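Data first, discussion second: the structure below is written as structure tokens.
Note that one protein chain of the assembly has been removed; the remaining protein chains are unaltered in position.
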Amino acid sequence: MSLYDVRGLKKNYNGRTVLDLPALTIDAGGMVALLGPNGAGKTTLLHILAFLLRPSSGQLMFQDQPVAFNSTQLHRLRRQAVLVEQHPILFSTTVAKNVAFGLKLRGLARREIARRVDESLEMVGMRAFAGADGSHLSGGETQRVAIARAVACRPQVILMDEPTSNVDMENRSVIEAIMREIRDAGKSAIIFCTHDLTQAARLTQTRLHLSDGRLNGADYENTFPTSVYREDNQIWGCLGHQLRVRMPSDAPAAGRVAIDPRRIKVAALQSDLVKPESCPGRVFQMVADGDEVRLMVDVGVPLTIILSSQAYQDLNPRIGDLVSVLCPPDALTML
Amino acid sequence: MSLYDVRGLKKNYNGRTVLDLPALTIDAGGMVALLGPNGAGKTTLLHILAFLLRPSSGQLMFQDQPVAFNSTQLHRLRRQAVLVEQHPILFSTTVAKNVAFGLKLRGLARREIARRVDESLEMVGMRAFAGADGSHLSGGETQRVAIARAVACRPQVILMDEPTSNVDMENRSVIEAIMREIRDAGKSAIIFCTHDLTQAARLTQTRLHLSDGRLNGADYENTFPTSVYREDNQIWGCLGHQLRVRMPSDAPAAGRVAIDPRRIKVAALQSDLVKPESCPGRVFQMVADGDEVRLMVDVGVPLTIILSSQAYQDLNPRIGDLVSVLCPPDALTML
Amino acid sequence: MAFFIDSFLSAMRLILGADPELMEIVGLSLRVSLASTLLAGGLGVPLGFLIGFNQFRGKRVVITLLNTLLALPTVVIGLMVYTVIARRGVLGMLNLLYTPNAIIIGQVILILPVITALTIAALSRIDDRYRRTALTLGADHLQTALAVLREARFGIVAAAVAAFGRVISEIGISMMLGGNARGFTRTMTTAMALEYDKGEFVLAVGLGIVLLTISLGMNTLLNYFQGRYAE
Amino acid sequence: MAFFIDSFLSAMRLILGADPELMEIVGLSLRVSLASTLLAGGLGVPLGFLIGFNQFRGKRVVITLLNTLLALPTVVIGLMVYTVIARRGVLGMLNLLYTPNAIIIGQVILILPVITALTIAALSRIDDRYRRTALTLGADHLQTALAVLREARFGIVAAAVAAFGRVISEIGISMMLGGNARGFTRTMTTAMALEYDKGEFVLAVGLGIVLLTISLGMNTLLNYFQGRYAE
Partner (left out) sequence: PADDHVLTMSTTTSTQASGLLDILLPAFEKETGISVKVIAKGTGAAIRDGMDGNVDIIFVHAKGREEKFVAEGYGTKRYAVMHNDFVILGPEADPAGITGQSDVAAALKTIATQKAMFVSRGDDSGTHTKEQQLWKATGLPLETITQTIVKKGKNREIQFDYPGGLGEWYMSIGQGMGKALTFADEKQAYVMSDRGTYIKYKFGRKEKLGLTVLCEGDDRLANPYGVIPVNPAKYPQVKVKQAEAFAEWLVSPQGQGLIANYRLLGKPLFYPDAIPAAQ
């Protein structure tokens, strides 16, 4: 049984299509990361998956049943899918009562409610604030209480919109640990948005990339504005004043390019791989991403390069090393 | 001339002191990062520095003049210090009018206003949204417009509360570039909060660490809950089920410890430095931080270790390597 | 000045004297006004929610009509209700005319648009995230409305207080539908109007001061309970 | 039923007939009501801002007193103003009694508490970030208030509309301070009261329907301008 099935779903605002998903299936019990630039439609999609926003057209299936957005019984379905908003808001009462809200609605016994409130506040490190007024918490405190409030409900799926964007380092790993625990226990599925690609990489292999409301496979991390100029009968794009890339002959005078982080060639500066259009860059970050390694090189702009385990071993870069970077034409997509 | 001088400043809410700064001086024209866990008082401090919140006691000097929080002319001072809120809000009118707001107040000519609005929206990549309704933007779009709105005013100091927390990768580097440019041009000083330590490291050497409302030098990244147990006549703390640390004899049964990332010892697994209380961990991230390197090792919990350039060269770790980690007692602080 | 002092002294006399007739009049005024406010609130607040929460065609038309009804004069309400409940009217057999219940019917019609329109206004600025949060945590329509109501309480209480002030100080409907019958349907305002017609201005204002004193008492009570509730 | 049809037909007749006397009465009602609403708005909205925006000792007391004043009966206002502006009163030499200006004075006193209290309520739920944002961008107190006012406009317009409805449908003050003098101070409501006194119920309700039609026109205009403004 799949958790969600999306068929030809669209959402329009004032005639602009901000979400356009011909087909998408999300399985039960897993963890899905939703990635994509600002305005890609991530929040919009989460609101639809939480049954809070009615799509303009198309169909949404939940656990193989079509969702009737005009049903008066929709709240029964909503109890299976709890959303933590991008900027959560707490009811203007105590933190504890905020967490108890969903539990009361589910008709739990008073003692069970008290137990779960304690437990979930403890989990996010906010138990000391149980009696505090929810409307006066700091940004990160609010976000953590909102997570506790959702987790306490133990729904089929928890939808989290940038759940750790305002959370401090310590609690970021605490929340990631909670997410992993929920996934491992198979209690609830988790669908979350994030702009932190290493976080997405740490937590799950199932990553959906949205851009302009559409699903596409391309990582969006390497998108840059370019200026285009002509030299030696060839059109060149220039990124961050240093990196030159060969552009297709029909490239517009200025625009944005996406560079596939898996197709960028990188070599030691001394190597014979160095070509005229390659440029030097300094390695400033390396992160494990499953079996691969994510290298970040400063070439005037921060460029992400994903290396296979083997390629990483071969290159063996160190932080601070200068490397030679080359973007072949097939790595480029004009946007 | 210093930009801000803080003397014995305190802020209380309901009898709780959330900010307590005996003395602090911030110089003009620089860039300062404000770090610290949730609830440390970062936002509170920024609000005070923006002259929006009156301290409970103590004095604030701005450009060597004491700030009179009850003055009716405070808005003149406020024009020198513009804040971008943690969760910014846009007036419910067009994006362009939002950016023009501060400029109109400053009595700029209509054409100058139009020019600056265009320029600053272009800067954050939101020019296409100039006519859109400010109240219906996505989280990251809102944050970017708010930054443009502040920058357009060209004040003495721009205060930014987690300015890129909801911003996508591409625009994160764009905004970091803007921040660098402002600093380099010496136009405005910038004081910003962030939970992204690598971002803070990328942008400035001047980092203030707040915790519980107080300034302290300790990085707050390695704080963990510990359980304490006794073995071999010695008190041990256990972090993330693997890492054992020797605790002082008066340690409570459970609590939180902070581990100084510069005092952690790390060695290759085969080395003779390995001791009984050391434990193995896998290197999953390395980031340049000025002259140092920030190593992240998974020992059940993610542990940050800061190595000097030399120590990094000596160890020469690779992503995925197993290393041996040891936390000497002097690296620990009980919280 | 002398006039105000006289009025004030008469008011003191009335209050301290605890004249049984005055007590009766005060009691009736309070009973009728509270009943009208509660009834109109019970109808108007949910109605305001229905209109304010939902997006539908013609919503602005409905709000414009509501605003228009805010100008419904008491004479019109009085005559319309009169026509229906008089001996010769459709509901004549209920013998409602010149009873406190008749006043309540008229007053509910008077303040229903006020409460509804102000509830809509109070909801207009409640952050939509409260509604979404209640829904996503599993609340049904009613539970969601209650959660949002809690957040909007200041505005809605203000609407109810304004409506209460409107009816307790209202004369036209009480006079036309109650009939100002001494001992039956005489309220503070109809008593005041009578004293005014008689030229006994001091007594009229004295009664007005008594009325304001009572209103002050009610609002102080309300303030106290709101304070306790907020804690 | 027949009564309502009759009333409706007379209203049609009155409107279509464009009787000059009726036009004059309608004109006076509109002038007086608009003047009162604008004056009370000009005083009450800033007052509401002062009270709502600032934290001070006794704020809750002030709000309670305001709420109390919502129950100020027209008879009391009428008599108080009367005492001041009658020939024997302090302002007797101004000859204000039984003029439209006297009505305006009384009506302003009537709705000032309404507009102030509802402005405070409208502000109570405006996100504080709007205020902070205006301030940090360099707005002074007035500019900040205007920026927040823009965000609270729905609630404040609702307050003004309620106040306008209150005064245009109000009888007591117009009667007592205007005097219902034909051709001088006769307003729609005092004309209605007169017809009612004469027993001409059909005409009274007919005039009421004319009044509602005018109120509808005003609100439609307002809705139109609000719509344009919002765009």
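Order as written gives the chain letters A, B, C and D; numbering starts at 1 within each chain.
By our rule, a contact is a pair of C-beta atoms (placed from the backbone, for glycine too) under 8 Å apart; a residue touches a chain by one contact, two chains touch by 3 or more.
Since this is a predicted model, take the numbers as computed values, not measurements.
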| item | value |
| --- | --- |
| Displayed chains contacted by the hidden chain, counting the whole assembly | C, D |
| Which residue of C:Ala86, C:Ile103, C:Ala147 or C:Val161 touches the chain not shown here | C:Ala86 |
| On subunit C, residues whose C-beta touches the chain left out of the figure | 2, 5-7, 9-10, 13, 21, 86-88, 97-98, 175-176, 179-184, 186, 190-191, 193-194, 196-203, 206 |
| Touch list for subunit D against the chain that is not drawn | 3, 6, 86-88, 97-98, 175, 179-182, 184, 194, 196-202 |
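We take it that only the chains that are shown with their structure count from here on.
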| item | value |
| --- | --- |
| Separation of mean Cα positions, subunit D and subunit A [Å, integer] | 54 |
| Whole-Å gap separating subunit A and subunit B, where each centre is the average of the chain's CA atoms | 22 |
| Subunit C and subunit D: spacing of chain centres that average the CA atoms, whole Å | 17 |
| Of all residues in subunit C, the ones touching two or more other chains | 127, 151 |
| Where subunit A touches two or more other chains, by residue | 87 |
| Which chain pairs touch, all of them | A-B, A-C, B-D, C-D |
| Residues of subunit B touching subunit A in the complex | 13, 36-40, 43, 86-87, 125, 136-141, 144, 161-162, 165-173, 195, 197-198, 202, 220-221, 223-225, 282-288, 293, 301-302, 309, 312-313, 316, 318-320 |
| Subunit A partner contacts - residues on subunit C that touch it in the complex | 127, 129-130, 132-141, 143, 147, 150-151 |
| Footprint of subunit D on subunit C - complex, ascending | 3-4, 60, 63-65, 67-76, 79-80, 83, 114, 117-118, 120-122, 124-127, 151-152, 154-155, 158-159, 161-162, 164-166, 168-169, 171-172, 188-189, 192-193, 196, 201, 204-205, 208-209, 211-212, 215-216, 219-220, 222-223, 227 |
